[in-house]
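Only a single protein chain was left out; the remaining protein chains are all shown in position.
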Amino acid sequence: MNSFGQKLRFSTFGESHGTAIGCILDGIPAGLNIDEEFIQKELDRRKPGKSEFETARKEDDKVEILSGIFEGKSTGTPIAMIIYNTNQKSRDYSNIKDVFRPGHADFTYFHKYGIRDYRGGGRSSARETAARVAAGAIAKLMLNELNIEVLSGICEIDGIKSEVFNYEDAKKSVIYALDSNIEQAQKDAILNAKNEHDSVGGVSRVLIKGSPKGLGQPLYYKLDAVLADAMMGINAVKAVEIGDGILSARSLGSQNNDEIRANGFCSNHSGGILGGVSNSDDIIINVYFKPTPSIFKEQQTVTTKNKEVSFSLKGRHDPCVAIRGTVVCEAMAALVICDMLLLNMGSNMNGVTKYYK
Amino acid sequence: MNSFGQKLRFSTFGESHGTAIGCILDGIPAGLNIDEEFIQKELDRRKPGKSEFETARKEDDKVEILSGIFEGKSTGTPIAMIIYNTNQKSRDYSNIKDVFRPGHADFTYFHKYGIRDYRGGGRSSARETAARVAAGAIAKLMLNELNIEVLSGICEIDGIKSEVFNYEDAKKSVIYALDSNIEQAQKDAILNAKNEHDSVGGVSRVLIKGSPKGLGQPLYYKLDAVLADAMMGINAVKAVEIGDGILSARSLGSQNNDEIRANGFCSNHSGGILGGVSNSDDIIINVYFKPTPSIFKEQQTVTTKNKEVSFSLKGRHDPCVAIRGTVVCEAMAALVICDMLLLNMGSNMNGVTKYYK
Amino acid sequence: MNSFGQKLRFSTFGESHGTAIGCILDGIPAGLNIDEEFIQKELDRRKPGKSEFETARKEDDKVEILSGIFEGKSTGTPIAMIIYNTNQKSRDYSNIKDVFRPGHADFTYFHKYGIRDYRGGGRSSARETAARVAAGAIAKLMLNELNIEVLSGICEIDGIKSEVFNYEDAKKSVIYALDSNIEQAQKDAILNAKNEHDSVGGVSRVLIKGSPKGLGQPLYYKLDAVLADAMMGINAVKAVEIGDGILSARSLGSQNNDEIRANGFCSNHSGGILGGVSNSDDIIINVYFKPTPSIFKEQQTVTTKNKEVSFSLKGRHDPCVAIRGTVVCEAMAALVICDMLLLNMGSNMNGVTKYYK
Partner (left out) sequence: MNSFGQKLRFSTFGESHGTAIGCILDGIPAGLNIDEEFIQKELDRRKPGKSEFETARKEDDKVEILSGIFEGKSTGTPIAMIIYNTNQKSRDYSNIKDVFRPGHADFTYFHKYGIRDYRGGGRSSARETAARVAAGAIAKLMLNELNIEVLSGICEIDGIKSEVFNYEDAKKSVIYALDSNIEQAQKDAILNAKNEHDSVGGVSRVLIKGSPKGLGQPLYYKLDAVLADAMMGINAVKAVEIGDGILSARSLGSQNNDEIRANGFCSNHSGGILGGVSNSDDIIINVYFKPTPSIFKEQQTVTTKNKEVSFSLKGRHDPCVAIRGTVVCEAMAALVICDMLLLNMGSNMNGVTKYYK
């Protein structure tokens, strides 16, 4: 239950304040060039402490590959990666040890397991997503060989929406903003919340370019369903939308259907997926993040013994979890697409016989 | 890839115009009383032709249980159910045989498989969801023993939104409307579209009452992620939202966090799930359906040989697929919750030793 | 838990005395020609009542395909097959209703599930294997396109061992004997046991010819391990051996290693599998069946209330379950090989990029 994917499967381990976090990535085809610098760069995009819009906590997130690579290439065996936790201060957790932080997994983990690693978020901390990004980076290297690209950016903060989706601009923005016209307003919203000891929600938009036709295994491993699973499973995500999504539910069929011409689709309301299978158009996903539950304002909660208390969180936290979250969305999308590419290879006898003859 | 669930797993088969559709439901604990009448009633809620808001196509959807039941009780072995297709008119499919209907899986299935059962939607037809409803009905019987209830209704049609969510009213409404005050406006929107040879989108809202704490297997089989997978995989669904979802992404942390008191949560913005695990509050999911792609207006498309054509669909189709879709959402939710109940049983050693001693 | 396989997966349902048995075969590539006559012929090889060496029970085992085939070809969607039970006499089961037959699953199913379909063996009856043979027949059709052949025969009955392994002779033999020189002795052993109201054990030998190099997914879906799983899971199987197997454990390395020359291996002690992966030599598996537990001699047992009783079974039973069992071994082997062929397709980047470019 700590694994994701069918043919390309990764399994993660680790808690925010344990020895290390990491993952095993199983199913990467042999012979892929593994650019370790690229993997580290992807991790650097997610790591905290890069700007005032993120938590001030510093973590190096240096990844080490333990297996599965030989002379710079994947060997077809599991690729294990480890990131040691170097910044867990042996600080005092007494204020959260017996208290359920509102909006956190504290309450549910405690009742499920009867025991809880209360240091930071333990397993439920977003720190675990570093392992996803490491795995996703290798997936991106594989996609690169097939000319498929996964991009993303922030399209909404605190209700301030992008009207332009410029993924190149997003790469350069410290908040990964897709629309440079409203970037400042989005930044202001984040800082306002931060100054109020509060946090804000936001929306990440993911674009997958160059996907071939035919990805997605109907009916219970559809591309859109698996993307929804992948995105909803990221910390703080509360909604996932494919293509026009919510707008589609308010449209007429004649508006929402994408007509087809010899050179392709006339529009892309569907977000590149029909019947759960990619149609080779851009795949577009919007991922809705709630505001970071870790705020410094006083809140009402209970202890593990169900005693009512007032509670004020200490520490360093992201004022807007969507920002670093968008990097995680990309990683998950890349992993899903690779899995689907591999799964799709036995779809018809033509492909099978050509492969073996 | 035609199976869903881990510990409770169902696998479906069948095409809209083949001999039969059906499923195998594997993992239902032994000793459950199987009320066959209830299963049929659930199927009747989904079956077409009950009102002018649905396709005029009539299908009886009579389900037959083939295995897994002995003397009225489940035996722990797979429960197979079959529904013969009785209403597939041997009509003329020549107009769609070589044409990709816009908004349909025709295009993607053809390119994935190189072959396509062009009669109706074949495998991609929503007819397959009858098998889900049959499986879901048995899941509901199991939930009933544990006092867990799954309810649903329509909360939005063509942009007309419910302000009240009355699940008892929804049961009585022919369009499963949650808000009787706006039911007529929603009906009008459907009929308007129908009269224009068009279709409309809509939103289903699912409520799960009575869930215990602790359901959901983090980090990659979280309750919300699996619900998102389950819902997004239903035909025509384009977005899934847990609790406040989209609104959360526009909120401050201080607004969105649910504070906790000795007798429970003060609010339920989270939709009953924290860190991917149920907190025993109501679980709430909104499921966004696009308008039925099958419309009778002329559309531009191409043939399987990529020749451009104008195309007008014939036949009988739902003007709003969300309506019957809401019954499918319930079924999928019930199946997910049962799966999670079974998976959760080994979460801690206390439970394990008590079970075996 | 009633499914087998990863990329090609089949799920079975049904009890010996229920309405029907059957399966869903999921993952067969689209475009495979489905020869329904061949499927029926395979079932006929397994069906009972063909000779005095088998149970006198007659079952037609007529299979009907319900889905997944269009115009004679597979469509890539699940292939459901059903075999109605036509020979369940409404006879009196009172003598076994509350009694555990020695050597049977009665005891274990009762304690596991708390309820038991006591008519015949219920789910644990070898009748279920008809569904495996149906699925295996389609796997054989796929293998045929790739020039891979799965053959089998009986190599030992009651300790009488074949010295010759002639798979063509086996096809013609009513006991599927591989060695026509000892066939009569093997037949005599069966009839002797039968006349004594007893039963005998036997060994099936499976040969897979034409397998390419590279099948098997190390380290936990190795070809030999999955074959062992597949074979041990067949009713009455108690041991599985790959290649020289047991003899290997009594050999020296210098005897057991297969040396390699430019045109291939000099010997085949390994049974065609090295490190869990096929080496393109013949794959050889020996499958050891215990004697049918259903004998007519008086035996000591207990009731479901743990009361000691003497018990004499009635009815019609195979005197040697290995004989019809060998057909099931073939089916399972064919299914495993197809699964491995499909899984192997993403093993290296060369294959992946060639497929997608």
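Labels for the chains are A, B and C, by order of writing; each one numbers its residues from 1.
Throughout what follows, a residue touches a chain if its C-beta (ideal position, glycine included) is under 8 Å from a C-beta of that chain, and two chains touch if they have at least 3 such contacts.
Computed from a predicted structure; not experimentally measured.
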Among C:Ile96, C:Leu207, C:Ala322 or C:Cys338, which one touches the chain that has been omitted from the display? C:Ala322
Just to verify: which one of C:Phe53, C:Phe100 or C:Tyr176 makes contact with the chain not shown? C:Phe100
Filtering C:Tyr113, C:Tyr176 or C:Tyr355 for touch with the omitted chain leaves C:Tyr113
On subunit C, where is the contact patch with the chain that was removed from view? 1-4, 12, 100, 102-105, 107-109, 111-115, 123-124, 128, 156, 158-159, 193, 196, 198-203, 213-214, 216-222, 224-233, 235, 237-246, 248-262, 266, 269-271, 273-280, 288-295, 297, 299-302, 306-308, 322, 343-344, 347-348, 350
For subunit A, residues touching the missing partner are 1-3, 9, 11-15, 18-22, 24, 26-27, 30-31, 64-68, 70, 73, 75-80, 82, 109, 112-117, 122-123
Subunit B residues touching the chain left out here are 6-7, 27, 29-32, 74, 76-77, 142, 145-146, 212, 218, 341-343, 345-353, 355-357
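The rule is simple: only the chains that are shown with their structure count from here on.
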Taking each chain's centre as the mean position of its Cα atoms, how many Å separate subunit B from subunit C? 37
Separation of mean Cα positions, subunit B and subunit A [Å, integer]: 26
Out of subunit B, which residues touch more than one other chain, so two or more? 1-3, 12, 109, 112-115, 123
